[in-house]
Structure formats: structure tokens, C-alpha cells
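Note that one protein chain of the assembly has been removed; the remaining protein chains are unaltered in position.
Right, chain A next:
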Amino acid sequence: MEFKLEAHRIVSISLGKIYNSRVQRGGIKLHKNLLVSLVLRSARQVYLSDPCPGLYLAGPTGIPTVPPPQQPGEPVAGPPSGWGEPPPPSARAALPEPEPQPQRPSVCHTPGAGSSEPVAAVAGAGDALRGGEADSAAAAWGRVERPRAVASGGGSDTCPEGPRAVRRPCGCPPAREEQPAEDGSPAPPAPCPRKRGAAGVGGGRAGCPAAPGSTPLKKPRRNSEEQPSTGEEDTDEEMETGNVANLISIFGSSFSGLLRKSPAVGREGEEAEESGPEAAEPGQICCDKPVLRDMSPWSTAIVAF
């Protein structure tokens, strides 16, 4: 739990830095922002991977599912459990943030694309609640991260270990195919909870385990698209003021940063982390993922160049 808090704090700090970098004299510093985004990614991973006992309905903590083989440029199939596999880089590029963003397509930042780490960009994935974990996990965090998920009846989405595990592998392919441009939503598995929510079903869908059918998933995803934007906005502010202050006071100062990144967990973390940062973005209209923010100057640079 401590790690989660610390990770959260680091995420908040990182977002603040990225935010402030926009107004720095001399233009955005690519190097520094790249490093900050790497820290952001790590913190998210840790945050998502740190198992909180009791959050899972079943199964061992830190779902040990074997991550699907990474392919360069693949967003990594996936965090098991509903976080939603990161959409493939291209898709990701196409979108990724849970909230609609003007730059979304170009913004998706995939640091280490090609590496085994899931790209941070998976916004949508982040949103997806990973089974029960997200719901309960840091209620505040969950609230922020994904209003959608919560709305979807966080707790209701009880994807038991089994299905979750199943989901994962399923998730990959669908995730890859499914990349709705606008929505960051990750693969079907991921959206399970979300979908449910979006669909307004408390728990209805038994099915994440079901197949990774893309079609049925698309709809809910789109529906859910709207939710986050508004939802997150409020939660952002809330998160920003309430939680951060609490966390900082709870946690104190130095963190030795000793968490190791474990690949499987890390991946899961990626997605979830993604949404976190966005949510925590101060004053941001959710639509701007911190990473995105990184990207916008780059996009500008690209365009200009």
C-alpha cells in the first residue's frame, strides 16, 4: 500500500513538472520531459502492480499471468485483467486517451515502444478496472482513474481470477485489433468493467471471459467514452486537492525507490498508470494526458519541422 501511495505521489509530482514545462522559457525541453515521462510510467507501473491484499476477489496477488510475448511495437498485450492491453502502437497513436483529445492520435506516447514495456499511453486501458482491484484499490485513486470504471459499478465487475486470466490472453488480440481510434479503451477484456458500466449494467456481463469479440465491445466503449471526460474532470480536481495532500502527509519524504519492475506486473501497471496520471493532472480537462502533454510540443515540433 505504501508503494502505491508513494507511486501516486511521484505521479503527481511528475505531472506537475510536465505541466510547468509548458511555460518555461526557451521552450519545452525534450530530454527532461522524456525523463519525467519515464518516471511517470514507472510510478504507474508500480502503482498498478502493487497488490493490495483483499482487493482481488480471488487468486494470488499480482496476477501472475504470463504476459503475452512482447513484440516490438506491440503495446503489450497485456495486462491481464481488465486493464486493457495497450493498443498497438499504431492504434495507440490513434488514440489513446480515454478522454477525447484533440491530439490524441498523435499523442500517444509510447516510450519504449518496441521494448517490452507497455506503452504508457494506454489510457483507455488504464481506465479499465482491473477486476475488483481498481475498484477497491485506493478508492480515491480508483475514483480518479477511472470514473468510468467506477460508474460502471466498480465492484460489480467481479471478474474472478479465472476469467481474468482467460481474459488476458484473449485480450491481446482483441486489443490489437480493436483500436478504436477515439477511445483508448483497450481490448475487450479490459473494458469489461467499463463496458458494463457503460452499458449501464451493474454486473451483468459475465463475460469478459467471453471472447474477445470485438464487435460487442465496441459499442460500450464508445458509450463510455463520453463518461470519462466529464467524470474525470471532477475527479481530477478532487484528486488533486484532496488526495494528494493526504498522501503527501501520510507518506512523508524520502522514498528509496526500491520497487523493482516486474515485467508482468509492470505491464498491467502501465495501463492503469496511464489513466492515473491523466486523472491527476491538475486542472486538466482530462483530455490531456500528461504524456500527451509531452507529445504536443513534439507534435508541434514535428509539424514545424
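Just so it is clear, contacts are C-beta pairs under 8 Å (C-beta built on N, C-alpha and C of every residue); 3 or more make two chains touch, one makes a residue touch a chain; residues count from 1.
By our rule, contacts and distances are computed from a predicted model.
Set against the options "Trafficking protein particle complex subunit 2-like protein", "Creatine kinase M-type", "Serine/threonine-protein phosphatase 2A 55 kDa regulatory subunit B" or "Translation initiation factor eIF2B subunit beta", the UniProt name belonging to the omitted chain is "Serine/threonine-protein phosphatase 2A 55 kDa regulatory subunit B".
What chain A contributes to its contact with the hidden chain is residues 6-7, 10, 13, 17, 25-27, 29-32, 34-35, 38-39, 42-43, 46, 73, 89, 92-93, 106-115, 119, 121, 253-261, 295, 298-302, 304-305.
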